[in-house]
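Here's the structure, in structure tokens; my notes come after.
A single protein chain has been omitted from the complex, and every remaining protein chain is retained in its original position.
When the chains are written out, they are named A and B in that same order, and each has its own residue count from 1.
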Amino acid sequence: MEIIKNKCIGCGACLNSCSFNAIEIIEGKAIFNDNCTLCGLCISVCPENAIVRNDKKQTKDFSDYSGIYVFVEKEKNVVKEVSYQLVSKAKILAKSSDDFVTSIIINPTEAEISKLSSAGSDKVIKVKANLPKENLLANAQVLFDIVKVYKPNILLIGATPDGRSLAPRVAAKLKTGLTADCTMLSIDNDLLVQTRPAYGGNIMAEIICPNHRPQMATVRPNTFKIEKYDLKSEIISINYEKTFNTGIRVLDTLYEENKSDLEHAEIIVGAGRGISNKETLELVFEFAELLNASVSASRPLVDASWLGYERQVGQTGKTVSPKIYIACGISGAIQHMAGVSGAETIIAINNDPNANIFKYADYSLVGDVANVLKTMINKLSSRKD
Amino acid sequence: MHLIKKFTTKDISLLKDESRMIGEAESVAFPSSTKEVLEIMKEETLPITIQGNRTGLAGGAVPLGGLVLNLLKMDKILSLNDLLVSCQAGVLLSSLTNFLDSKNLLLPPDPTETSASIGGMVACNASGARTLRYGPIRPWVKFLKVVLANGEVLELTRGKHFARGSAFTLITNEGSKIKGELPQIKMPNVKNAAGYFIRPNMDLIDLFIGSEGTLGVITEVKLRVLPKPKKISAVTCFFESETEALDYVTEVRKSEVNPAALEYFDENALELLRNERMKNPAFTNLQELPLNYYSAVYTEIHADSLTEQNKLLKLIANYIISNNGNTLHTWLAVNNTDLEQLRYFRHATPEIVNLTIDKQRKIYPKLTKLGTDMAVPDDYLHQVMELYHSDLREAGLQYVIFGHIGDNHLHVNIIPRNDAEYNLGKALYLDWAKQIVAWGGTVSAEHGIGKFKREFFALMYDKKTIAKMKQLKTIFDPKHRLNLGNLFLEGDN
Partner (left out) sequence: MNILVCIKAVPASTKVNLDEVTNTLIRTGIENVINPFDSYALDLALRLKEKYQGRVDVLSMGIPETEQILHHAYSLGVDKVTLLTDRALAGADTLATSYSLASTIKTLGQIDLVLCGKQSTDGDTAQVGPEIAEMLNYPHSTYITDILLAEDKSHLVVKRRTSEKSQTILIDLPAVLTVVKGMHIPKLPTLEKYLGTLDKKVDKITSLDLSLDTSRIGLLGSPTQVVNVFTPNQAKRKKMILGSLDEQAEKLLEILKFPKGESNGNY
């Protein structure tokens, strides 16, 4: 990174943006000192555009790398939704760059293959392998071996907990770059532009990987929609027979218990004072069940013993950081908000348009909680059928 | 008239505060400016109860009929100049603290309840853990804008309006002269929030600070703040006996350590925290308590450099050791994250007491927490602790003692298990108040009198003095419309 001397007016805006005390103003000009980590936060701050990044250009020839590949993740023998979402997104990217989409899936069923086709997969690499169960390191090895042979230009993996454990292992084997937890993808001149949140989502960064292949990214689930294509994928069958010792063994796995566990929950439905009767509280639970979410409460409901203290969220209860927090009838007192400040997205439903919660909410719905929940429950349960 | 609305069920939470007393009201208003408060004052003929965020523990914001004047919409921070910050009365302490934090500034007294409103804090002369070093909020208040019951505005700047002996004159913005006499009273020489602050030749701004909204509506406040100390750190240490802890406190508070805060946890408080941590998932984030210790003291220090901080920490270590404590069993916090944890431990204590009482209340709905707020002069610290423990043990009551030990200001929280115990506790409370007043202490060091502690107030001042204070209210509020029931019982002249 560089400060263009004759553009810098010494205003100091960059100083304030730096977490590392890495910029000093000397004789009216900003200069970087040794603390600089090249994070680039100061670039967008400079009113004179005097800070520039010396961007690396693509210098190597990668003509033997092609295609957008998606590694398909399975859990409990079911393909994760995110994998289909990635295939569909890959198809959109491929269309824009005149490329093709390939899914890599281990021990698939016919139904899974046809769903990958309809999601937009031009080819499916069907790997037949006898691997130790739930062993991410074994999966990483298989994926590495396939990538070595097929040379993808781009490799996408779902940013699920397992995906985020496997992907860096593969990237390190391949000695290539990996961008975590992307929320936007586009293609610019054969380069994948990967946008991801950093600093707890307060800042978005656009990242490229110009001189290494494949360009790898993990992508957050539910960022892209599953499309429908009328496609018959070309099937490439591989019999994977290599055996190896991974150094780990999964002794047992439990799936159900985390639902009541607020601190690890991805979706939390919060019930507050606006839940004026027990019938509505029942609706909250029904709604949460359909979303596979946990139920929390604000203090008034716990004080009234409608819900146990283990569900209380706020200054005097738990601190939670779900991806989605749905506040039902919660007024939004700051004591409560202190407990949910880590939530990525806050959706508020309240009948009082002046409720404090709406100051914090990303999405605000003014309305009767019971009616909204009833409608949602109807819609959700009809979709499940 | 649009400012005043009929009181409906959706306003029901405005009928109570943290005292859990429940009042009644006919109408409600949420003004957003001094001008709107003026309009309401002129319009309304019913009694008016002023509210901030209702965090008071003495029922001061609980309405006894009439209009609820809730100031939470007056939530603007107005200006910051040369360490003076101006804000509207409804600004919450947490918002102000966040704002000051970003400017590397500090409001020194640091009240515990961060969701309190600034207006409420001034009206009750709030204090906090750091009052030990920096005093209550009183000296930090430099300017007040007050709407009087007659619909006129009084602006008071510290250092500008003094009483002459006991005579005083104030002129409103509208030009009215308010003349009166200050009664002669003897205030206790300890941290105090019981009744009016009155002294001959006093700065008249002090009359309004701590007046619990009985003289006028505080709508705007200017506070002096300080640059943040470079290093804030704290140690929680443990002792095998309470005497050792008290000796430590007595030594360290007058030493060059000059602690910003000294907080105490007695044996029962520690036991309660220990148990709750084990069985209640909400408190698993508490530190593990070392075994075989029966009292704990939190000491916070403010230093201008790392060298000074380390020097003070060494001094603290020496005081711990010389009082038979063990520096291996200490919790040290030298950064904000760790400080937060020590504060969380402190705040968990009253929270757990409240939880325990809430459980009891399901069986005995009449029960409330019996929490004392009394302070004694330095010389009586050991004695007052002995008084509390021996009375409570003899009565067989369940209780914890914790709080601002540096100011000899401990909260005794009695957890009654039935109505009989509740009454027993109440009687003890009254006995102690008498003794503490005799020792030159106060019946309320920080929570104020409100509607809950009038009985204790009557122990501190004789009937005549209270009647004179009431006359003082009459000068500013002739029809006694403001904050009815705070400090004085109406019709009791």
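Simple rule for what comes next: a residue touches a chain if its C-beta (ideal position, glycine included) is under 8 Å from a C-beta of that chain, and two chains touch if they have at least 3 such contacts.
Predicted, not measured: the structure shown is a model, and the values here were computed from it.
Asks: With touch defined as in the header, list the contact partners of the absent chain among those displayed.
Replies: By the stated touch criterion, the chain not on view contacts A, B.
Asks: Consider the whole complex, including the chain that is not shown, and state which of B:45, B:322 or B:336 touches that chain.
Replies: Considering all chains, including the one not shown, the answer is B:336.
Asks: Using the definition of touch stated at the top, determine which of A:30, A:124, A:187 or A:324 touches the missing chain.
Replies: Here the residue in touch with the unshown chain is A:324.
Asks: Check the options B:314, B:362 or B:464 and report the residue that touches the missing chain.
Replies: Hidden-chain contact among the options goes to B:314.
Asks: Which is it among B:176, B:284 or B:383 that touches the chain not included here?
Replies: Of these options, the touching residue for the absent chain is B:284.
Asks: What is the set of subunit A residues that contact the non-displayed chain in the whole complex?
Replies: 13, 15-22, 34-41, 43-45, 47, 53, 55-56, 75, 134, 136-137, 160-162, 164-169, 171-173, 175-181, 183-184, 193, 197-212, 220, 222-225, 246-255, 257-258, 263-267, 291, 323-324, 344-345, 347, 361-367, 371-372, 375-376, 379-380
Asks: Which residue numbers on subunit B touch the omitted chain?
Replies: On the subunit B side, contact with the omitted chain comes from 102, 104, 235, 237, 284-288, 310, 313-314, 316-317, 320, 326-338, 341-342.
Everything below uses one rule, namely that only the chains that are shown with their structure count from here on.
Asks: Give, as an integer number of Å, the spacing between the C-alpha centres of subunit B and subunit A.
Replies: 46
Asks: Touching subunit B in the complex: which residues of subunit A?
Replies: 273, 303, 305, 309-310, 312, 316-318, 333-335, 352
Asks: Show which residues of subunit B lie in contact with subunit A when the two form their complex.
Replies: Listed in rising order, the residues are 10, 13, 92, 94, 114-115, 280-282, 347, 351, 355, 358, 362.
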